[in-house]
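What you see is the complex with one protein chain gone and the rest in place.
To keep things simple, chains are lettered A, B and C as they appear, and every chain counts its residues starting from 1.
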Amino acid sequence: MKIIGLSGSLRKASTNTGLLRAAGTFAPDGVEIMDYQDVPIYNGDDEAASGIHARAKEIADALQEADALIIACPEYNFSLPGGLKNLIDWISRIRPTPFAGKPTAILGAAPGPIGTARVQYDLRKVLSALDADLVGKPEVFVGLSGPRFDANGDLTDETSLEFVGKLVDALVKKAGG
Amino acid sequence: MKIIGLSGSLRKASTNTGLLRAAGTFAPDGVEIMDYQDVPIYNGDDEAASGIHARAKEIADALQEADALIIACPEYNFSLPGGLKNLIDWISRIRPTPFAGKPTAILGAAPGPIGTARVQYDLRKVLSALDADLVGKPEVFVGLSGPRFDANGDLTDETSLEFVGKLVDALVKKAGG
Amino acid sequence: MKIIGLSGSLRKASTNTGLLRAAGTFAPDGVEIMDYQDVPIYNGDDEAASGIHARAKEIADALQEADALIIACPEYNFSLPGGLKNLIDWISRIRPTPFAGKPTAILGAAPGPIGTARVQYDLRKVLSALDADLVGKPEVFVGLSGPRFDANGDLTDETSLEFVGKLVDALVKKAGG
Partner (left out) sequence: MKIIGLSGSLRKASTNTGLLRAAGTFAPDGVEIMDYQDVPIYNGDDEAASGIHARAKEIADALQEADALIIACPEYNFSLPGGLKNLIDWISRIRPTPFAGKPTAILGAAPGPIGTARVQYDLRKVLSALDADLVGKPEVFVGLSGPRFDANGDLTDETSLEFVGKLVDALVKKAGG
């Protein structure tokens, strides 16, 4: 079972990328985390001239073949990190969209108490625009993240790990696993 | 009166950039449209190593000096274009944030009937995170945009122009003009 | 196949109730529209003293037995009509919640061009809180509703009828029909 992971944060020690690594330990064949640092800002003229950017195309192709998608997303200014949204915008230009019907789970970590409660519904709206097949429950908000991760961004908190495990189970089940 | 304009679309013939040009004709000293094509995807490690990206800093500085901001925003997958959000994310890292208390107006054009009704409230939420001083009314949605703009993306529809004018008036008034 | 219909408007000639009647013509065994005019404002003290209000309980029971739910919802002040939300709040107090896993479709009519684009995502968020199994596509917005309905609130516009039919098909399929 191939599961693609996208993190809303590109920092090396990102706790959200750490959530994806934690998810990988619960998935039957792990989670393949894909980076998108080099994807440029979407511009329709560039697309008309040169097509979909190579790295966005690569991720889209991997997604097309994958059984499922998991997105770990911090909250930037109450909503989606622009970089992650920009990647989604690029991929959404491909027909048929690889998001359509794709079993998809979301979760997020944040230093404050509110976790990522504001961004997750925006992300759900965006993914529903693309007709992804979203896992409804459990919702996973890892708030007050500081002591729950180590310095490398690896999740060490037992309760949070349990929630991540349940989310992966729900995703795998939706993907027919 | 210095007004900065940001367009959510970077296409040359973008109708949203056209809305900013139209807004400029109603503003006492025009609207200065700033481009952000070269701003890379935000990465906290890059910021830690090299500071705020030069172009994001330039726009932030211009915004700091400006009397007002106007954002014309299309809807990408039911929410903000990632590129525009990425720029906002970069600028939001600067303290004090140049958005705080800044008189700000938003509007948008879209080919469909719904205009940009879905994105404008997400954008309001993001700007309220940054404590911008938002113009409440009028709300300007230029739906079914096709025949309302010419091939260069210039707004030609009289009714829409009137709404843009009213929005600029409200913005200028908020900015003390 | 038992499908319950809830309308966000309680007017006799409501176009949203008209959408439910139209949906009924496409459903194998029709749509049973349930009224909630007499449900009082939710108050936790009243619930503690007297339990769930009888009419809310009746609707909850019908929903529990039903195969599917369809909600036609106007936009009041950019979001859900309070009356419909109040009914949902009452029903949500019952355990297990009859919304959980229930195949559910939403649609809406409005006199303006934006249709009900603002409210439908709020309604999706509320229903996802209750773990309903939402139909993703098609989304049905009957904008500029005036000429599309007759004086009784019956839907007469062919294109809109076609969309309603497709939505009912998707709902019936989700409900195993």
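Basically, a contact is a pair of C-beta atoms (placed from the backbone, for glycine too) under 8 Å apart; a residue touches a chain by one contact, two chains touch by 3 or more.
Source: prediction; values computed, not measured.
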Tell me which of A:13, A:117 or A:170 is the one touching the absent chain. A:117
Residues on subunit C facing the left-out chain by the touch rule are 9-12, 14, 36-45, 76-89, 92, 118, 122, 125-126, 128-130
Please output the residues of subunit B touching the missing chain, sorted low to high. 121, 124-125, 128, 131, 133, 136-137
Provide the residue numbers of subunit A that touch the chain removed from this figure. 78, 113-115, 117-118, 121, 141, 143-144
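Basically, only the chains that are shown with their structure count from here on.
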Per-chain CA centroid nearest to the all-protein CA mean: A
Whole-Å separation of chain centres (CA-atom averages), subunit A against subunit C: 31
Starting from the mean Cα coordinates of subunit A and subunit B, work out the distance between those two points in Å. 27
Subunit A touches at least 2 other chains through residues 125, 128
